[in-house]
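Of the protein chains in this complex, all but one are displayed in their positions.
Right after this comes chain A.
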Amino acid sequence: MTDAEQQGAAYEEEHVHAVYEQIASHFSATRYKPWPIIERFLKELPDGAVGADVGCGNGKYLTVNPRVFMVASDRSTNLVKIAKQHQPHDSVVADVMNLPHPKHSFDFAISIAVIHHISTPERRIEAVKAILELLRSPLAGNPGSGGRALIYVWALEQKDSRRGWDEGNEQDVMVPWVMRAKKEKESKKGKGQKAIDSSNEAEQPSEQPQDKTFLRYYHLYRKGELEQIIGEAGGEVVEAGYDKDNWWAVVTPQL
């Protein structure tokens, strides 16, 4: 690895992987509804297709189609333990940069909300290459006949979202994940306004559980940026679009 890559990997370890490991069960409880475009991609697969879910999180896409076989992977052991309950599939702990699969062995792959956590442009291209490498190669003389992957990333252009980012904003951001403490009934301190405790109180073994905020690193993709890195990784975009604050693309290896 080059120095820049090493730094990128170390940065992601601290600002992505360690965070997910800690928020796993809370995160999982909020991730249960599959997004429609991803659901359609998975449901349209032929029966018996074999694929990978790279960065599977809690495995919410493993519930969509039990007629295919998916080997899911995630960096977070705690999330993989949640994901592995979904039959007939299976889940392993692995890194997108070093996936433990034979090359060109899968009919399909999905990677949903994963490569926006990668912190350098070179590593983003490497990650897309790694996903493309999983897919069946196209047959000679039949471009587009190779396996297909669906990739989703968070968009910079999302002015109507809660976050309100848009064109022109900084693309590399830290996004809070707030784990709400269980509220006790007697402590009504106004509508969602957190009273600032005196430091004395804060140090006492907490009878009042505190909210805990974790920051995760994200790279927000500009319009066209996902297609650009797919091209640089040697992939061909079959279909692409914008869906609720995300850019997505279906990609296949070139001949």
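By our rule, a contact is a pair of C-beta atoms (placed from the backbone, for glycine too) under 8 Å apart; a residue touches a chain by one contact, two chains touch by 3 or more; residues count from 1.
Going forward, contacts and distances are computed from a predicted model.
Hidden from the displayed complex is a chain whose UniProt protein name, among "DNA sliding clamp PCNA", "LsmAD domain-containing protein", "Autophagy-related protein 101" or "Trm112p-domain-containing protein", is "Trm112p-domain-containing protein".
Across A:37, A:93 or A:179, the residue that sits in touch with the chain not pictured is A:93.
Remark: the residues of chain A touching the chain excluded from display are 1, 9, 47-48, 50, 66-67, 69, 71, 73, 75, 77, 80-81, 84, 87-88, 90-95, 97-103, 105-106.
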